[in-house]
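First comes the structure, then the notes that go with it.
Note that one protein chain of the assembly has been removed; the remaining protein chains are unaltered in position.
For clarity, chains are labelled A, B and C in written order, and residue numbers in each chain start from 1.
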Amino acid sequence: MNNEKLQHSEDHSPGYGMNVLIWMSLLGLTALTVAIAGIDLGNYTLFVAMVIAAIKSILVINVFMHIKFDDLIFKVFLLVTLTILAVVFILTAFDVFYR
Amino acid sequence: MATQGVDTNYTSFLDYQGKHKGIFAWILSTDHKRVGILYLISMLGFFAVGMTLGFLMRFEMLSTGRTIMEPQTYNAVFTLHGIIMIFLFIVPGIPAAFGNFFLPIHIGAEDVSFPRLNLASWWLYTIGGLFTIVSLFLSGGPIDTGWTFYVPYSLRTTTEVIFPLLGAFILGFSSILTGINFVTTVHRLRAKGMKFFRMPLFVWSLYSTAWIQIIATPVIGITIILVVIEQYFGVGLFDPAKGGDPILFQHLFWIYSHPAVYIMILPAMGVVSEIIPTFARKHIFGYKAIVFSSLSIAFVGYLVWGHHMFTSGMSDTSRWIFSFFTYIVAIPSAVKVFNWVATMYKGSIKMSAPFAFVMAFIILFSIGGLTGLVLGSLSTDVHLHDTYFVVGHFHYVMFGGTAFIFFAAIHYWFPKMFGKMYNEKTALWSIGIMFVGFNMLYFTMFILGYLGMPRRYYDYLPQFETLHQVATVGSWVLIAGILLMAYNLIKAFRSGEKAPANPWGGLTLEWTMPSPPPLLNFLEEPVVTHGPYDYELLEEEGDEHGNS
Amino acid sequence: MSTETANHESHVHRDDEGAKIGMWLFLFTELLLFGGLFILYMAYRYQYSQEFHLAAKELDITMGTINTMILLTSSLTMVLSIVALRKGNKLYSMLYLIITKVFALGFLVIKYFEWSAKIHHGIYPGSEHLADMSNGQVIFYGLYYTMTGLHGLHIIIGMVILAFMLNFISRDKVTPDNYVKLENGGLYWHLVDLIWIFLFPLFYLLH
Partner (left out) sequence: MLSGATNYAESVDSTMILIVAISLFFLIGITVTMIYFVFRYSRKRNPKATQIHGHVGLEIAWIVIPLALVMVMFYYSYTSYKNIRETANESLIVDVKGRMWQWDYTYPNGKKSDTLYIPVDKVTRLEMRSEDVNHSFYIPAFRLKEDVIASRNTYLILTPKVKGVFDVACAEYCGLNHSYMYSTLKVVGQDWFDRWYESENTGLAQAPEQEVTNEEKTEQKANQFAQNLRDHKNFNLLKKHTCITCHSTDGSVFTGPSFKGLFDGDTEIYDDEGNTRIIEIDRDYILNSIIDPNKEIAVGFKKYMMPTHKGRISDEELNAITDMFMELIQK
């Protein structure tokens, strides 16, 4: 078995400071999305809300879940899964939106 | 049981006595080989039940009107037949039985990554199966929705649907655990020198399958949960009376169930890619092409689920999109078929039982797959959807495809797993009989379907009677073949000759160990220096019947 | 690691990377599980967009926002617990875990008040009040209850997992140089958070 991989890649993992910073941005983004919801953006309301949610989840996944500091294989896995999820959404949309 | 094989000073996994005794030594064992055999036995049990139900259905179809059962019974019988065959036999199928047994061995590992999860998955399988069986005896009576559980019928029927649904949910969980285990094992536990492109194709196919199990199965999970919630609380998500949309149920159902058909066939394709090189003594043709076709089937499989819904009332736009992708997904399968046949070219072929199964498979699966093309085409599918043509199609791919290879795998690995040999001649006879019966039974269905005989029909118009009778007689021939095969195997298990370590001259790692395998698989940790099909090396060494 | 059944002299390998792969694969299944529900949401929101807006007015943004903040903060304390353990600080690690659990409980309490307020107003699946509303509103609440309900269930499961972690740390089964279990528990907790990040705007911010 590949012994070198057994050890944790300690040096990369973020410490207290970085995590707190991320947390503050997450709270900020939450406030932002609530604030924007008050404004009428017409058709873009949903879009903007989803973009903000996506940014938030990127922060959580990259830092809290330390994908950013993990092996490449984790990123590939995640990308494949998200692609399939997107495909499934799009293909369903072709039915729902074109009826 | 006495020790067998060439090497006598080792404990085989069959003989090993651990902390637990008797049956507990099996049902509490985390040894991947024992889990594999547990799966094999339980699946054969369910399979026998499923086949008996199939036999009863055919008997009912012998004449118009009532032959042996009432309409309600018939509806329950085809539903249970479908549920048992799909969820209890063919989806766990080859991965759970032979995958568990041989995947770690093929990559030179001692066990899977999470042995306890592996045992848990068998327990979940058993519990899920029990749920399904228990439902037969509950007040509502056996479920009658068809294996597809379509709403709103499944919300309205008075039969017992909750239990079989929960059963299917639990079985899904079991399938997910197997998938997680396999992906992790392949990534983490390969032996020294076992590079990715030195893995046997069986492992590649299991790896692709495992990904489908992981990604697709949760979708059926949530679909089932929603139906159960609907039954209990009436939230309305699938209930047209409350604004729900039954078509969305079908989307969710097939988002899982189409990729699931590749869960069924990919492992079988993997077994085929093992058997052909072994019996042709020849390197597989286009190793990488087969690898990538497995991976691409796993992915493209998500693009086509709508071909089960061409007439469901979904938008015309998505109808043609799904039809288009359906054609794309046929290509990787075609690539495999061509590569298999090409492997036989200039080989040194021995026609033994596993190989004969493979030949039958190539013909039957091609027929099944090519009729899949007829169904993938929009205009013809609109005519043939939900007719016996579809029934013919999926029995060709599932029975003629997967189940035949399941049998092939039993014959291929029987000597390794149990250390005994079976009678080759009897095996060949049984294959011949099965092949004839099979075609009589299912080819007729294509004609019936084209003539407009809908499926899930208890009774039919008189003009279909003759063809139905041909099919029923075919089922009897098929049964004769299957019983002969079962007899042959049981006899071999009881009193077969001792099997050598490498009866077929295969090159994958399981043949380097004595039969049956030792407790921890490898007597010494293997180091892999060549690919699984490098028969030229074998010839250079002048090593014939490959005693390791 | 006790292997009660694998009692043969199986060499138990410690494979942290493998354990993490396993956990991520499991998270993917969770993602797809909720994915199915989000597909339903997409379809019904398109079909009933007016009614959805109308129905969403009943939901309390303040409560929703507070809950979001709570969950995000609990995610932070979860990470800090791991950081603390890695730095060798067992006590802090456990403390952070307890705070995480308190937040989780807080989330559930608020959720409970939200649900019971709705139910009090006669809005629950199968209620007469709901039956008088339009189909779109029925569906909105159907989705609301199933999705937040399933999410709530995951919070509860998460709390159970965290309880195990607490126990493991205190019994030194999870230590500064063997903490992959805690990491995996954390991953699960973040996933629950992730789902909520999407649920929140989709149900509360529809005005």
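Points worth noting:
The rule is short, and it goes like this: a residue touches a chain if its C-beta (ideal position, glycine included) is under 8 Å from a C-beta of that chain, and two chains touch if they have at least 3 such contacts.
Only a predicted model underlies this, so the values are computations on that prediction, with no experimental measurement involved.
Here the chain not displayed is in touch, across the complete complex, with B. Looking at B:295, B:373 or B:480, the residue that reaches the missing chain in the full complex is B:373. Among B:10, B:457 or B:522, only B:457 touches the chain left out of the display. Considering the whole complex, the residue from B:131, B:287, B:399 or B:413 that touches the absent chain is B:287. Within the full complex, the residue among B:120, B:337, B:421 or B:523 touching the omitted chain is B:337. Across the interface with the omitted chain, chain B contributes residues 64-66, 71-72, 75, 144-146, 150, 152-153, 156-157, 240-241, 243-247, 280-283, 285-289, 311-313, 316, 319-320, 323-324, 327-328, 330-331, 334-335, 337-339, 341-342, 344-351, 359, 362-363, 366-367, 370-371, 373-374, 377-380, 382-383, 385-387, 450-452, 454-462, 535-536, 539.
Here is the rule we go by: only the chains that are shown with their structure count from here on.
Two chain pairs, A-B and A-C, are weighed by contacting C-beta pairs, with A-C ahead.
Separating the centre of chain A from that of chain B, both taken as means of CA atoms, is a distance of 36 Å.
Distance between chain A and chain C, defined via averaged C-alpha coordinates, is recorded as 15 Å. Among all residues of chain B, those that touch two or more other chains are 187-189, 215, 219, 251, 255. Contact of a single residue of chain C with at least two other chains is seen at positions 15, 17, 21, 25, 28, 31-32, 35, 39, 43, 47.
Of all the residues in chain B, the ones that touch chain C in their complex are 16, 18-20, 28-31, 110-111, 113-117, 119, 176, 179-181, 183-184, 187-189, 214-219, 221-223, 225-226, 229, 233-237, 242-245, 248, 251-252, 255, 519-520. Within the complex formed with chain C, the residues of chain A that make contact are 1, 5-6, 8, 10, 13-16, 19-20, 22-23, 26-27, 30, 33-34, 37-38, 45, 49-50, 52-53, 56-57, 60-61, 63-65, 70-71, 73-74, 77-78, 81, 85, 88-89, 92-93, 96-97.
Of all residues in chain C, only 3-11, 15, 17-18, 21-22, 25-26, 28-37, 39-40, 43-44, 47-48, 125-126, 134-136, 138-139, 141-143, 145-146, 150 touch chain B in the complex they form.
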